[in-house]
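Data block below; observations after.
Here is chain A:
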Amino acid sequence: MKPAFDIELLIDDMAVHLRRMLDAAEIREPAIVGIRTGGVWIAERLRTMLQIAEPLGELNIAFYRDDFSRIGIHPTVEPSSLPFDVDNRDLILVDDILYTGRTIRAAMNEIFDYGRPRSIRLAVLFDRSGRELPIQADVVGAHLSLKPREHAKLTGPSPLNLEIHRTKSA
Partner candidate 1 sequence: MATPDIQLDAHGRLRHFLAIEGLPRALLIQILDQAERFAPVGDRAVKKVPLLRGKTVANLFFEPSTRTRTTFDLAAKRLSADVLNLNIEASSTKKGESLADTLRNLEAMQCDMFVVRHQVSGAADYIARQVAPHISVINGGDGRHEHPTQAMLDAFTIRRLKKSFDALRIAIVGDVAHSRVARSNIQALRTLGVPDLRVVGPKTLIPPGIEAMGVTVHDDLDEGISGADVVIMLRLQQERMQSALLPSAHEYFREYGLTAERLRGAAKDAIVMHPGPINRGVEIDSEVADGTQSVILQQVTYGIAVRMAVMSMAMGTQAQTGAA
Partner candidate 2 sequence: MLRIRHGRLIDPASGHDGVADLWIDGGHIAAIGRAPKGAANAREINAKGLVVCPGFADPGSHLREPGHEHKATIASEARAAAAGGFTTVCCTPDTQPVLDNASVIEHITQRAVAAGAAQVVCLGALTVGLGGEVLAEMHALKAAGCVGVTNLGRAVKDTAVLMHALAYAASAELTVFLHPEDYWLARQGTMHEGAVSTRLGIPGIPAAAEVIAVHRDLTLLAEAGARAHFCKLSAGDSIKPIAEARKRGLPVTADVGIGNLCFTADDVGSFDANYHVRPPLRDARDRAALRRGVRQGGIDIIGAYHEPHDADAKAAPFGLTEPGVSTYDTFLSSLLQLVADGAFDLPTALAGASLAPHRLLGQPGGTLDVGAPADVCAFDPAVRWHVTPAALKSAGKNTPYLGQTLTGRVMFTLVGGRLVHQL
């Protein structure tokens, strides 16, 4: 099943919203951080559009997940990298799909282990139902309405595509 979204257009939109938000808050030197893997693809594009000088930050939240006791350690490869000083920085945190909110919780915990940012704004390409934590995005590309057994996944890096899978009844 392929929903009809022009993802590049949605990202353009997000950039416009973010620019407006940064200007309003008089933020001149923000840094942008993507959550691996999909969030990094989007953050890369946003960084170019917003002409952000600082290098891209990348978070791999495997060490901060709250399901270690159930699934052990993830055998993923790339570590996190925040190649700028986090202290007193205004950050834009980017992920592909906002679902339960647990990933964002883990990402914020990890960011604070690098330093104390002045602010964090959350930008996501898609917002879908099913939140388990009180976390909302500041900028959303589009809202997805999915049933509980439907799962969305972003494939990329180019072109970016949204895939929706349905799991068999439990």
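Side notes on the structure shown:
Everything below uses one rule, namely that contacts are C-beta pairs under 8 Å (C-beta built on N, C-alpha and C of every residue); 3 or more make two chains touch, one makes a residue touch a chain; residues count from 1.
If you want to know what made the cut, all candidates are chains of the complex that A comes from, given by their letters.
Small disclaimer: the values here were computed from a predicted structure and weren't measured.
Screening 1 or 2 for touch with chain A: in this complex the touching candidate is 1. Listed in rising order, the residues of chain A touching candidate 1 in the complex are 60, 62-64, 68-73, 75-81, 86-87, 109-110, 112-115.
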